[in-house]
Each structure stands twice: as C-alpha cells, then as structure tokens.
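Removed from the display is one protein chain of the complex; every other protein chain stays in position.
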Amino acid sequence: MLRKIRSKPLDSELGFGKTGSTSNRLMNIDGSFNVERDYLNWWDNTYHRLVTMPWIQFFLLILASFVGMNTLFALLYCMLGVHNFNGIEPGPFVHNFMQAYFFSSQTLTTVGYGHISPASLSSNIFASFESFLGLLTFAMISGLLYGRFSRPTAKIVFSENLLVAPYKGGRAIMFRMVNAQKSELIETEVQMLLTINQRDDNDQLSRKFYALDIEISKISFFSMSWTIVHELNDRSPLFGFTQEDLVSGHAEWMVLVKGTDEVNQQMVHSRHSYLAEDVVWNARFLPVIDRSGNGRPRVKTRHIGIYERVEA
Amino acid sequence: MLRKIRSKPLDSELGFGKTGSTSNRLMNIDGSFNVERDYLNWWDNTYHRLVTMPWIQFFLLILASFVGMNTLFALLYCMLGVHNFNGIEPGPFVHNFMQAYFFSSQTLTTVGYGHISPASLSSNIFASFESFLGLLTFAMISGLLYGRFSRPTAKIVFSENLLVAPYKGGRAIMFRMVNAQKSELIETEVQMLLTINQRDDNDQLSRKFYALDIEISKISFFSMSWTIVHELNDRSPLFGFTQEDLVSGHAEWMVLVKGTDEVNQQMVHSRHSYLAEDVVWNARFLPVIDRSGNGRPRVKTRHIGIYERVEA
Amino acid sequence: MLRKIRSKPLDSELGFGKTGSTSNRLMNIDGSFNVERDYLNWWDNTYHRLVTMPWIQFFLLILASFVGMNTLFALLYCMLGVHNFNGIEPGPFVHNFMQAYFFSSQTLTTVGYGHISPASLSSNIFASFESFLGLLTFAMISGLLYGRFSRPTAKIVFSENLLVAPYKGGRAIMFRMVNAQKSELIETEVQMLLTINQRDDNDQLSRKFYALDIEISKISFFSMSWTIVHELNDRSPLFGFTQEDLVSGHAEWMVLVKGTDEVNQQMVHSRHSYLAEDVVWNARFLPVIDRSGNGRPRVKTRHIGIYERVEA
Partner (left out) sequence: MLRKIRSKPLDSELGFGKTGSTSNRLMNIDGSFNVERDYLNWWDNTYHRLVTMPWIQFFLLILASFVGMNTLFALLYCMLGVHNFNGIEPGPFVHNFMQAYFFSSQTLTTVGYGHISPASLSSNIFASFESFLGLLTFAMISGLLYGRFSRPTAKIVFSENLLVAPYKGGRAIMFRMVNAQKSELIETEVQMLLTINQRDDNDQLSRKFYALDIEISKISFFSMSWTIVHELNDRSPLFGFTQEDLVSGHAEWMVLVKGTDEVNQQMVHSRHSYLAEDVVWNARFLPVIDRSGNGRPRVKTRHIGIYERVEA
C-alpha cells in the first residue's frame, strides 16, 4: 500500500507532464532523461553527436573517414587508369590500387612528395579536388576539436548512496559530492527533487513531484566536498517513511547542480538520480578531507561515498 | 466591423513602434521580422551571412572561391609565361592554362608535388604569395566552420495550427511544440503575443499588441512535448471572438521561446508566428507520446501537429 | 555663470571618481573612455589588439610577419651556405638569397615542391623547425581569425545630433538610433547619463553626473529605428536650460545601449557620447521608415540623423 504524502506536489512546471504510475526511472544515473525523441532528420544532431561522443570513438571515426576518403579516391584513380600518373608503373590491380592509394593519401594530407604526380587532365582535376577536400576536412576537424575542448562541462562526483543518518536530534537524508575538475566552480546551487507514485483524489495512481528543502543549497566556492542534507522533520514529504514505503512508491531523487566554471566562465550543469534502492539507513559519511604534509587540506575524491554504520 | 478589445494593449515597449493598420504579417513563419533594413556597408554582415546560410550554399561558395582563386593565379602565371616554370612544356594557350591551373592548385592547397615548380623570380614570388593566401583562406574557413558548428540554435518544431478546444468547462486556444534536437533545453520559457487591428479613440485604425496569459509559461526540462494553453475566459482579450473577428482584424500570434541549451550552455531563442487563417476551431491534439518496447516514453516529433475534431 | 541643478547627482557608483571641473570629454564619440592606462607589460594586450585592429591592418600585419619570417630563415640558410641545399646553384649573394628565400617560403607554407631540398644536417634541422613554425603560425592565425569573427559586437548607428523638439505640450531632448547589422538585437536597454560642471556647497567647481529619465528605455525587438526621448519637464535636471547653459557647463550626454545579439546569443554593448555642441534646438526627426514595393517596412539607416526645423 502506498503511503500518502500531505504536502502539495509541484505542478507540471517541471516539464515531465502528467505521467501515470510507472516503475521506470525518469532520469538515468548520468543525469540524462529517460526519454526518446524522434528527430526530423538524422543529420540535425551531427554536431551534438560529434562533440559528445567519447574521445576514442571520435578519433576512430576521424581515422575511418580519412581511410574511407583515401580509398574512394584511390578507386577513382584506378578507374581512370594508373597511366594517368607519373611515377606509377602499371601492374596487377592490387599493385595499382596500392600505388593509387598512396598517391591519394599524399594528396589528401597535402604532403605531396611528388614521386607520384598526376600527368593527365582528369587525374589533375581529381587530385586538385582531393587536396581541397583534405584541407576542408581538417578545417572541420579543427572546429570539432575546439568544440569538444571548450564544451562547458562539470565533472561532479556523487556518493553512490543516499544515507539516512541521525541529525540534530532527528534524522536527515543526505548525499555528498565533490568537484573532480581542477577548474573551480563558484556560486554553485543544488536542488533536490523527489518523484514518487501517489494516488489521486479519484484513486488514480500517478507520479507526483516534490521539491525537498535542503540545509545549504548554495555555496560561493565549491572547492571542498559538499554534503547536501534534507532533514526528515514534519515539514518533509518523506516524514515517517520507511524503506518499504520508498520502494513501493518507486521513489526517485533527482539532483540538479549548477555553477560557474572559472576557466571558461560559463554556467555548467550536472544532474544525478538516486532510486529507493540506493538509500542506506543508519549510516554516516566518513571524513573525506585530510591534511597533506604541508598542512593544506586535501580532498580524497575517491572516498566521497565511504560511510560507516551507526546505531538507529 | 472590428470587434473591440477592452483590455489595455501593451505600450510601445515591444519595439514595433506605432504602426498603422496593415494586413502584412509582422513576423515571418520562421520567426524573422518582416522588416528590411538598409546597411551602411554590405560587408558589415559578411560573417552573419556566412554562418547563417544553408550548408550546401556554404560549401558551394567555398568551392567557387577555391576555383576562382586557382583560375586567377593560373591566368597570372600564363601572363608571366609558362617558361617561368620547370616541368611545363610550352604549347597552345589551353594547354598552358591547364598546366598553370594545376600548378596553381598544387600551390594553393600546399600539396606541392614538385613535378611543376617555379623557376624564375616572378613565378617564385607569385607562387609564394599564392601558398600564403591558400593557408590564410583555410585558416579563415576553419574559423567559419567552427562559427557555424557552435552557433547556438534551438530547433523547436511547432504544430502548424492553433486549436480552439474545450478546456476546463470553457474554451482555450493552444498550440504544441517539441524540441527536435538531441541537446536538452532547460529552464525554458514561452511568451505569446497577440497583434490585431483596433480603432483608436479618434477612430484611427492601428495595430495593437496584447500579451496573452498562458497556463504554464516556464518549465524546468523541455524533454517531452509541451502544449501551450491560453484560456479564452473573460480576462482574455480574445473572449467572445469568432473566426471572422480574427480574420477581419488580421490577428497574428507571435510565440517567443527561450531556454538554455545544455551542450554549449547558452541561451537560445526561437520564434514562431500564427495567422488567423492557422486557427482550427473545435479540435484537440492527439497524443504525441507513446511507449517504446522497453517502456521508455517516446516523443513522435513528426506527429506534433496532429489533431482530431471535437464537438463544439 | 553656471546654472544650478537641484536634482540629486549620482554618487561615485559610475566609476569616474571625483573629477574636478574639466572641458575634456569623458567619453569619445566611439564610446571608448577618454582615459589612458599604463600597462604592466605591452604583451598583456596582444590578443586584445589583434582582434580589435581594423581588418586591413590585421592582414598587413600577417603578411609582414610571413615575409619577415621568410626573410629571417633565408638569411640563416645563406649563412649556412647554399651548398647545403640540393637544387641551388651557388652564385652571387643576391642570387643565393633569392633561392634561399624561395626555399624558405616553400618550407614555411609546407608547399615543399622539392626542386630545392635540404641536403645537410644543419639545413635539414632548420628546415624542419621552419615548417613546424609555419604550421604553428597558421594555427595561431586560425584562432585569431575566429576570435575576430566571433567577437560580439553591436553596430548601432546614432543620429549625429540631439534634438530639442516640442513634445506632449512641452519639450523633450531626443536622439535616434538603428541597428545596422543583419543580426537581430533583442531585449535591448538604453541608459542616458548627463555629466555637467556644477559648483559644490563650498563653491568648488566639479563634474556631476545625472541619470536622465527616458520614455521607453527597454524594448523587446530592436528591428526598427528607436527614438530615445527625455522630457524636459520639471523633474528633469535640464529643466529651463538654454544652449548657453549647456555650453558653459561643458554638458556631455553618455548613451549606453545593451542587448542580446541573436546570432551568437551574447550580450553586446554600444556607447555613444554627445556634447553640448551637438544639440539642435527646435528641430524634429524626419521619418526613417518607408514601405518597400511589397508593403514591407524598410528602415533607411543612412537617414537616421535627418531632421527638419520647427517653430519654437
């Protein structure tokens, strides 16, 4: 049976619209929304894909394009006939193709050693076009690389768990996070939303949204670790909830962080989502800051989620 | 006869100034203003044109510039005489020009095979300048390409029609929109302005502007579809209007959307305009979201404007 | 004798500090401040200079750097001796230098025809370094070109004169402006500051600052022309002033415009300054908007300052 929340839920101003009861999470753990959208044209999102794909994938894609363009032009040169080129001795197809491929590569990269060179009208025209394409492609890669470098991103590491710990005589639910980038985050704000299944007045099951009060929701400098605390007092929608209540309501906490990155002075956002299964009861975080040899505080990023059990 | 609106119109703070009665639309359907401005110098808008023209036009322009520069230098080399070059056998003009053109191309792209090379002072000087220009041009193209890639744009798809539908016991005018880009839009706001011809106190016909109240004018996450609803109650300037009233007043709705694009963290704007002819009476939107195989919601962007007739 | 203003002047929150009486203008007509600042190191402002200098100067600077680097390396190759190169026949210095210069140019641009090539250890090392430098330089030029292209700028054209015209039964001081760029400006705001010499309580002459009320100080779309109007009523610091009062007080109006440029979605600023000598009494602006053939309004940017005399 679902436990009833008396606080007023948020209206549809979040943008999730009216959603029936669901056991699907609304937000993935990386902060993306668990929604699919059809796109009008697949190429509309080309730039988005190229700047957000992993680096290894990006480099492989570039390499593949380079080899692909090389090969296409090599085939074209073979079709024209290798006798159109100085420096290629005609021979079997594989030999001709390899020579054409190397000429093609020297043209595409504009290295142009010249021991092979175009000798006829057609070969000259295609070689001219290939070197033009080569430059254009690398100009495009320049732009994409800068787009990837300069994309404003926050790299915030969140504790894996929400802890329910004794707090100021009562209890609080909390998580901890740290900025894992060298670039400072300033004027950082955090919001914590709860979504949980509830019954409507007409007994219809649907997902409701609640903004949770948090103790310190904005700090000037996010250079240390930051523990976000929501007190489970009688003003909290979760007052009196048990782990079973959370699980049966498919509770999900959405965490929204925004701040200003100091290197490029742009606003950055980070999101995270916790499910009912991520809550640990009667536990508290262990210290994540120690002093290095010279007395400077040091934040041990990898320990951000470490906690110990406490008595209930 | 024009129907009279009792609500106070907006003052000239929109920036359209005092405009007499007109049947011209103020905003084009793509959100640009239906205004011409003289420019002091045509080159003042070069960058604007180069980053906003369609991709196909952009590439053709680059190709044309490349061929144009190539040809110019080839003609120059012909004027100097092909005897100034190693590797060109002098011959009829067309032959000489083609050879000069290929040399020019190899120089402009810096491929420089070397089977043709400048052999005199003059040819060396021009070739040196051409290769310099070539690099400069491709540096410029790099910059333009990045400018095009990174230009903050929203790609919001609007329903083709405004619908007048039964709503909460009364009626409302509404449209629907969806973000057709993979990049999330957050903290998105929408405004809806009405412009319609009205008679002044001294019976002069002129265009008046009204801001229309909308139910949910700001959402945190625009990851689903969004229906913008203006209730036609007695606080609405359009209360009691018929289709004939709208048409005779040359009614136009201007829709202004702004939000933050998550990939480059910049504010983006989108505008749209509906005319009286775009209003469909007694209709409501069909659902645009279904569930994909794994239970995730899926937004069918192409169906954003689909509606069904309802009884009046 | 100075006319006394009764309104409270602005405090030092403008940043001009306490300045004695002066006949110097505070702001130049292009909106820059009429102040000199020493810099710690001249190179601190290199990027600023390179992206703000006129295009013609920028291109000449690049050309000069290219010729300069070319020449330096050519001299170096001459010092090594041209016998270190294949393809150069040793001869008199000028001949050697020219050959070395052409080799240098082919290396710097990486065109590398190869009819001249380095043949010794030293020549190879320097040629390798030169081609590295060449690529680095053009990478830098790419960055600078993009910096120039994408620099957020407003190109607002202001009327040359402030007009004092009859207005709503009284009088107003006004100027007119238009956005001369194709890119739309949205949410544009304007401020108008007056600075004028006044006597302190202890009869000391000093410059005071006043913010002038303007009728419409913010518009949503700056796609037409915009007339900024300050009414000369009894709440105006300038109430009852004559041209002689303005001149003897060395009155200066500073105009500050800010808005969002739609192409790159960045805030842009523009400033302008009018002196007492720029005020025309009893004049009003002639219309600057007409209708083009198809009925669209057209803004005649060049006519922004055109006015006619009216009776006092």
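Brief remarks on what is shown
First chain written, first letter: the chains are A, B and C, and each begins at residue 1.
In this section, contacts are C-beta pairs under 8 Å (C-beta built on N, C-alpha and C of every residue); 3 or more make two chains touch, one makes a residue touch a chain.
Predicted model only: the values in this text are computed from it and were never measured.
When you scan A:66, A:167, A:281 or A:307 for touch with the missing chain, the hit is A:66. The chain that is not drawn here is touched, among residues A:128, A:159 or A:179, by A:179. Contact with the undisplayed chain is limited, among C:59, C:93 or C:132, to C:132. From the options C:142, C:161, C:227 or C:273, the residue with contact to the chain not on display is C:142. Only one of B:15, B:31 or B:112 touches the absent chain when the whole complex is considered: B:112. Touching the omitted chain from chain A are residues 62-63, 66, 70, 98, 102, 105-106, 109-115, 138, 141-142, 145-146, 149-150, 155, 157, 178-184, 186, 188, 216, 218-226, 260, 262-265, 289, 292, 295-302. Not every partner is drawn; the one left out touches chain B at residues 110, 112-114, 142.
In the full complex, chain C touches the omitted chain through residues 11-17, 19, 22, 24, 32-40, 44-45, 47-49, 51-52, 86, 106-107, 110-114, 116-118, 121, 124, 127-128, 131-132, 134-136, 139-140, 142-144, 146-147, 151-152, 256, 266-269.
The working rule: only the chains that are shown with their structure count from here on.
Copies chain A and chain B of the same sequence differ by a rotation of 90 degrees once their CA atoms are superposed, given in steps of 5.
Taking each chain's centre as the average of its CA atoms, chain A and chain C sit 39 Å apart.
Centre to centre, using the average C-alpha position, chain B and chain C are separated by 28 Å. For chain C, residues touching at least two other chains, in rising order: 110, 112-114, 142.
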